[in-house]
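A protein chain is absent from this complex, but the other protein chains hold their places.
Just so it is clear, A, B, C, D, E, F, G, H, I, J and K label the chains in written order, and each chain counts residues from 1 on its own.
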């Protein structure tokens, strides 16, 4: 079974508590649970990683190629500011799919520009937890 | 079975002939065929509409509410220039999912801004024909 | 009796259904009705035209000079994107009055710039259906 | 009879002498005269105020609520520079209608942006003295 | 004899009536006549198409490849706003030459940017009817 | 006892009536009252000045040096537009502390830029009436 | 003898005290004195006016035509923000010469743009008190 | 006694050594000492945290709600670049007060924009160590 | 026979060697040769001038009126930077036609703006050596 | 007698022929003549230099210090584009006065920015030939 | 022997694997090896540090002064986004030399702006591994 790395960026550990009017009441754990279920169906093996540290995310993406066939990433706030993660994605040698819970194009001006998107395989934005599940399906078609 | 309207914008009738290095060799017909298959599985009834005319797209979106539960739209070039389609999407009263074959964020500057995205439910970009199929799956979860 | 052409642009056919918090519940038909009444009083003969098509609006403005003494136009979404309608207005040889139901200057940034206004005779914005009626009164003074 | 405050901003005291190619030969007095006539017909009671001082205009708008049902204002040059008048309009608690003699959208770039418009009820621009008369009619419908 | 498609965009049907100080008194018919004469000399077969509709222009360019060896186009107002025509030109597979009657670089700021030029073979601007005739000569060298 | 001049700019005379959702229900008088109390404790002698006139504010700041040891100023709307007040602050030779009731950085774009701040000693923004009281405490430390 | 109105804008009453490293130690009185002397030589009759109020400057310029042949103005901070003074200058019907003590082009970005200059006869900037004296000489040649 | 978290961002550990012309010779320790003293008086219990790591600051803010009633933060360089800290502040559910030693509005252009301010309760800038002490006082009023 | 001055700007002396993928292998000499041939046919007498010096180009254009009926100019790099050549063209009193070998609108952003075009008679861009020959034909129609 | 270098930039050799509606009919020779006369009166010795070459102007300014006490320069088109002349002026060690015949602030946008002004002693603009004569008077006061 | 700290930023640990068309096949280890050799010749003692973490880089620079005479840094992606590293460099009290393997000015727009360069001693960009070796030579001259 092919392995897929699922990376969640800063403040997503607070999902469910944080701004429930924007992000809903779902916790990251429950999303991960639903992903596990779908992964089984799609014959994928998932590993989850959450960090508030840009550097840790770069570390993880940089070493992913050895063990993983693809990455699903929600870079959260770093979407808009991190050239380091962009460079890591661009250099990692495996397909990376960018997901967002909320529709970032319907929010503040500064959230409408993703530094990651130009080097990602594709982007899925605005479907809540479904964004992650659709990304898994995309992965299963691509790899 | 719920009905879904699939709208393709300008120049997508030429898919397969047009810039195959960007868009691949698939024709719109073959994408529609694959969508029909998935729709059956998801218990959805599809209707396809392609037009090079901004006004026809506005007409169609404006009258969609009566017969359709959702819209999947690839606005193509009008993505970047049409406030009229944006207003139609915003006013139509049913969820609209924006799809793009190519990753628009990896292309020319002017293609990286979607006027439609802020009023769409969500956006899927960069997975080739899979963008449409993922959109159908999103529809089946939302409606 | 002098003839006046009243042109309504994209999505205004949906008035009453569309975003009632912005545009109110009035339909285009009822506005047209009130205009007819005032027109009688002002000794004007009205002809109404609504289209979602930029090209049809250009056609109509381009040929208006032969039969009409003035145009009242709500270009809606094309207000902000259509150089073609601007050129038609500029070339049509009769006075054109631009109206808007809502106060476009109190809305999104991109709606605050009218491409039509610089070549119109004048602009009336923000008075709901009264915008149209005031425009008729303006016409009756100008022609 | 309801009272309406008519405010004219800087340099409008010079109307008739000042740049007659832009503003015509009409004086402010003659415009006021025509407004008085129409006001009678509409059962409105007008009070006129002209000042070249931003602060005096703010004073007057700030205290208007007690005596007036609406304001008609031509902020002239302060249209483009005065946040203080904008705040006064926004805070005054009665409808304010912005008028301009000339079509400000057909003039220099810096005159095409009104700081007042976003907080006014509506704007009428480009009809010469008729701009004021149309504003009175708008007032009579609104209050 | 090779066939060349000559496309004229919005408001050019009004040539001769419309802003004669900018565009001269020549009608589109008389320009077409002079083009026919030169075409004979150059052994080219011309077909003329004028439309105010962006969508019709896209339709026509999209299907041109089958019958034509080149396109001469004056996109008029759509020069500055149509990504759809740009995409059609870019995808059509035959050389497209952009012409303008007036020197667009000597006019309003917004007319100095052509969205079509980057994907056209070349551009000829500012020579009145001669712009079209020079374009025909360019075609006869290129195809 | 050292004297401190407290200056309030345009529309702040309306505090309590004006936009209570933004500024609360407190009147300027009650804020002044609380300042007086704290001033006693801090051994400061206050003088209050409110004006809607940019020029009067400049006059007052320009002549402050003779009698006052510091200025606390809420320039309100002139924060964003007045180079004259900026120059007066810069030239006045005593420390000037800028205060705002609301958090100006959480409001409209144009309110997020203060022309006064670069030449003030410091700025306190967003604490309602406390902004003024904190400023008094800052004054008592500085002078 | 022809009369010339000399207008000094905000904070210039403080000349000599205010930022002596930028403006020198000269007072406005001493500059006026030197101007009087030169005026005699040039057969001009001067009247001096200083104000910190934009509105008073507009009043004065607006009524200048009746008594004066020309205006020499240092609009100080209003140079960069006052459309009202610009309009007054543009409308006043007599030549207006703009002067600055310091070289405004060697100072902060926002001081390098004069709203007045485009409608003034000419501008003299950077020569300290000599700027005023050169302006008088210019006046004596022009009127 | 209510607990308050005091967070200092990057390079503030070097205070006293680093650019003493901008930041003075005070060390962070001495500031913390003065804060402790005032906290006693205000019946507040302080906890200090300094980090050069954006991620650690996000971690700390994200988990603050459980133990703290408010946060006083000097985000230093991250003020201008960190959307992650902004999101943490926005999500943390307790009031956050932003402080700066120097007046950031009197420094380089890029330091004049705070990404944190729009989601903070308020901001205090430019009073050296007093900025922190004023923030504590603000906290004691708010919580 | 009327004389035409053909001016080539900086680096065009290297044509054939320089970036052959952009400019082709043709030398300036061979282009001049083809121009001579066409000139005979059109009864024009050509004089060629190439320089890498902006000042020499200005000299030449400034003195052209005495001997020449028109100028054909490829300003090369100076197209985008030289106000001096623009002023010379604008002042020279004879028609000037701007040509470019490559389509400048398909190249780097900074090459898409011509300072010369607004004051030229017209512009021909993108046809390789044909650009020059078409320019000669345009000259023969204009003079 | 102190020597002053008078430098005139590109196209000023054409004065009198070139755009007489902007620059008048005076030739450079006649201006120089008037300057000579005034120089005698002021006990100054003038040397004139005109060039269309940026490099020659830089050469001349760079070597001026040895022989001249000041420079009067009309950089013409190079005003807006030449960092090289700016650097020469900044480095030359003697006062440089910038003059313009026309009011550059009343012309095209790109002519309203002088690269030279920030490093000049002062600037005189808009008085025709008098600009030069006023500059001479300024020189005689400064040196 | 003086000690020099060599800092490499994010993703440089992947050198040799990552985008070999941009960065070549050399590993960081081999570059370090060549630096060691040259250091011996120049009598310098090197210490190497690589991190993907902005905070760790700030920590290291902040504490460098005690042990090192200079820093050679390739901030990689943080070049363009990190004010924190900029502040650390500015505050560290020893010369810092910025190096880049590739010519950052020949790459994407956002890579052409270095936040570090304005506070570094100097910058060397575009020479591959030689950039580091040249930096060492620069260090040996400066310290």
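Here is the rule we use: a contact is a pair of C-beta atoms (placed from the backbone, for glycine too) under 8 Å apart; a residue touches a chain by one contact, two chains touch by 3 or more.
On a predicted model such as this, the values are computed, not experimentally measured, just so you know.
Novice: Write out, one label after another, the shown chains that touch the chain missing from the document.
Specialist: I, J, K
Novice: For the chain left out of this view, which of K:32, K:51, K:81 or K:131 touches it?
Specialist: K:131
Novice: Identify the residue among K:20, K:33, K:93 or K:122 that touches the chain left out of the display.
Specialist: Going through K:20, K:33, K:93 or K:122 one by one, K:122 is the residue touching the chain not shown.
Novice: Would you write out the residues of chain J that touch the absent chain, in ascending order?
Specialist: Touch with the absent chain occurs at residues 53-56, 58-59, 62, 81-84, 86-88, 90-91, 93.
Novice: Could I get the residues of chain I that touch the absent chain, sorted low to high?
Specialist: Touching the missing chain: residues 9-11, 13-14, 17-19, 51-56, 76-78, 80-81, 110-111.
Novice: Even though one chain is hidden, which residues of chain K still touch it in the full complex?
Specialist: So the residues of chain K touching the unseen chain are 103, 105-106, 112, 114, 117-127, 130-131, 134, 137-138, 141-142.
Assume only the chains that are shown with their structure count from here on.
Novice: Going by the stated contact rule, which chains contact chain A and chain F alike?
Specialist: The common neighbours are H.
Novice: Moving only from a chain to one it touches, give the least number of moves from chain C to chain I.
Specialist: The fewest touching-chain steps linking chain C to chain I number 2.
Novice: Where does the C-D interface recur among H-K, F-H or I-J, taking recurrence as more than half of the contact pairs being identical by residue number?
Specialist: Matching pair: F-H.
Novice: So the centre of each chain is just the mean of its C-alpha atoms; given that, what is the distance between chain E and chain I in Å?
Specialist: One centre to the other, that is 24 Å.
Novice: Per the centroid of Cα atoms for each chain, what is the distance between chain A and chain H, given in Å?
Specialist: Distance between chain centres, rounded to whole Å: 31 Å.
Novice: In chain A, what residues contact two or more other chains?
Specialist: Residues 53-56, 81 of chain A each touch two or more of the other chains.
Novice: Using the contact rule from the top, write out all pairs of chains that touch.
Specialist: After working through each pair, the chains in contact turn out to be A-B, A-H, A-K, B-C, B-E, C-D, C-E, D-F, D-G, E-I, F-G, F-H, G-J, H-K, I-J.
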